[in-house]
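What follows is a set of notes on a single structure, which appears directly below.
Note that one protein chain of the assembly has been removed; the remaining protein chains are unaltered in position.
Read from first to last, the chains carry the letters A and B; within each, the first residue is number 1.
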Amino acid sequence: MAQHLTERDVRGIAEYARIGLDADEVAQMTADLNAIIDSLKPITEYDLAGVEPTFHPIGGLSNVMREDVEEPGFAQEVALGNAPKQQDGCFLVPSILGEGGDR
Amino acid sequence: MRKLEEVLRDWEAVIGLEIHAELTTLRTKMFCGCKLEYGAPPNTHTCPVCLGLPGALPVPNKAAIESIVLAGLATNCDIERRSMFYRKNYMYPDMAKNFQTTQGPVAFCMRGHLDLAVDGPAARERVDMAGLSEGEARGNLVRTADGYTAHVGITRIHMEEDAGKMVHVGGGEGRIAGATHSLVDYNRAGTPLIELVTEPDLRTPEEARLFMQKLRQIYLALRISDCSMEEGSLRCDGNVSLRRRGEAAFGVKTELKNMNSFKNLHDGLAYEICRQAEVLEEGGRVFQETRHWDPTSKRTIVMRTKETADDYRLFPEPDLAPYDLSEEFIERVRAKLPELPDARAARIGRDFGLSSYDARHLLDNAEVASFFEACMDEAAAEAGELAKPVANLLINDVTAYLNAHAGEALADLPLTPARIVELTRLVAEDAISSKQGKEVFAAVVAEDKDPAAVVEERGMRQVSDTGAIEAVVDAVLAANPDKVEQYRGGKTGLIGFFVGQCMKETHGQGNPKVINELLAKKLG
Partner (left out) sequence: MGAASERAFPAMGAREIRAGLAAREFSAREIAEASLSRVRALDGATHAYLETTERLALDQAERIDAAVAAGELAACGPLAGVPVAFKDNMNLAGTHTTCSSRMLAGYVSPYTATCVARTIEAGGIPLGKLNMDEFAFGSSTETSAFGPSKNPWDLERVPGGSSGGSAAAVAAGLATVALGSDTGGSIRQPGSFCGTVAVKPTYGVVSRYGVVAFGSSLDQVGPFARSVADAALACNAIASRDALDCTSQDVGVDFTANLAEGVRGMRIGVVPAFMDAQGLTSEVKAKVVEAAEHLRALGAEIVEVDLPNAQAAMSAYYVLGPCEAFSNLARFDSVRYGYRDLGHADLGSQYEASRAKGFGPEARRRIMLGSYLLSAGVYETYYYPAQQVRTLITQDYARAYELVDCILAPVSPRTAFRFGEVSDPTDMYLSDMFTISINIAGNGGMSMPVGLGSNTGLPVGVQLVSPQFKDENMLRVAAALETVYGSAPVAPGFAPDAGEPLGRPAALPDAAQAVAGVDLPGLVGADGKAGE
């Protein structure tokens, strides 16, 4: 089996996907992902020059839009109904220091 | 640190802007029917879509697509008939789905431009203009009589959605640093947002400011956004790098955030240019990083470094059908284009015989320009005669007042076209002096009275009766024979002294024009 990903790569992917993995899980995940990626080989062997991609399997459907008309939404308590923690009508999260993102 | 003017003599600044505008004039959000409302109680305008609940699907707001096409047409963009929405994936708590729905390599609007007219002292920051004669071009600029015009490329305008709002609690002043937790409100999440990206064609902070101002005027004319920088509906980030004059290669750029007023945009960029120059002149390196402009300490501060490019895992949004805008759709939008600020300035200039400078600056505030036109209607037959003084009053006094009283709009002031015309007519007919005119203007605004009433109340009527003034002139000349002698001997500068004395004797109400004429006659 080809080694597409190292454990280090997998740790990087996990960090991006925000999934905490311990050392054993990283090792298992590395093996699993390498096996799956191996099975994707047919995709890489195709001659696809000049073939348009199909991002939407919906035929010629295009320009699907709605009018700018207000629809009823949630009351505040419904919006917050599943919140693990809330305060002052808002969702509460711990300190976000160090979070990335382009902003 | 050296001054900007000096720095720009040795270095060329290369500036690009990314300008976000919320489409606040729409009724509903980008992908759901939730109401757009600034300042509502938190999380009262949400639904499964903008809360990112499991199973929710987006449906685009047609009016938002019309708005961005309108913006593209008004900024000389090509409208791309075929484009798609993409998902930009990154996790941040104010983004309900943890991806932002935005556009990919092809945006609705591509390859546009705006031409900036730069005049006054700001034009001198562009040192490469030196030596050009009027009409001569170099690079992206063309020399004009009072400055230059710069051609600024627009890379694209794409459609996207805004994030929610976060309040950081437990630290100082709502800052992230030191906060123990944050509160998230999704009322703003999903607000339609258009992002305009310029080419790196701007060279001075003033050009950046003017670009932003011009774009704001256009968006306001299109009525697609309230463009409130205070409320964040118009936001700007800048990219800045320096290169030695004459060099072609770009330097390392920094990205500047939090420039949420025209002044902050200008000052932030000016600081950053000077900072980079200092670093480079001391043999240091500029790092690719995001910096935050702090208007209080007047510095830019590192927010985060970007060692590698961000990887947002962009891919086409499968939940949204692609776009294939018809020619008919685009033409229908084009038919909604209002008169744009440039065209309006040209027309006003032409119709009322104003200089291009005056016409342009009237358009700095569309409300002021409309007011000017109403004044001209009011002036009727006298429009040609009063155009220049009315324009001056609006550009100078009214604008100064509005600038000094942030939050007040022209419509809120007790100024009417009739009052402005009456005031300028009083000055034009020499009933009051122009200095008195300023006093009357202030009184009209403060006391909500007609100009004539103010003049009457304060006994300000200017004395233009030649007989009465002649007596005063004679008395002044008689009381100062030595000065009369000196004047006749060539010290013509003394005319100011005589005028001053006459004004004093008339308690400021003598018509300076008449006084001048009589003095000239009697001394000559």
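Just so it is clear, a contact is a pair of C-beta atoms (placed from the backbone, for glycine too) under 8 Å apart; a residue touches a chain by one contact, two chains touch by 3 or more.
Since the structure is predicted, the reported quantities are computational estimates derived from the model, not experimental observations.
Taking the complete complex into account, the chain left out of view touches A, B.
From the options B:244, B:313 or B:491, the residue with contact to the unseen chain in the full assembly is B:313. Considering the complete assembly, chain B touches the hidden chain via residues 47-48, 51-60, 87, 89, 91, 93, 96-99, 180, 182, 184, 186, 309, 311, 313-315, 318-321. One chain of the complex is left out; on chain A, the residues touching it are 5, 9-10, 13-14, 16-21, 29, 32-33, 35-37, 39-44, 46, 48, 51-59, 61, 64, 66, 74-75, 77-79, 81-85, 91, 93-99.
Note that only the chains that are shown with their structure count from here on.
Averaging Cα coordinates per chain places chain A and chain B 40 Å apart.
Across the complex, chain A meets chain B through its residues 16, 18, 55-56, 58, 61-71, 73-76, 79-80, 87-97, 99-103. Of all residues in chain B, only 26-28, 32-35, 41-47, 51, 59-65, 84, 90-93, 163, 166-168, 170, 176-177, 179-186, 257, 304, 310-312, 316, 318, 320-326, 329 touch chain A in the complex they form.
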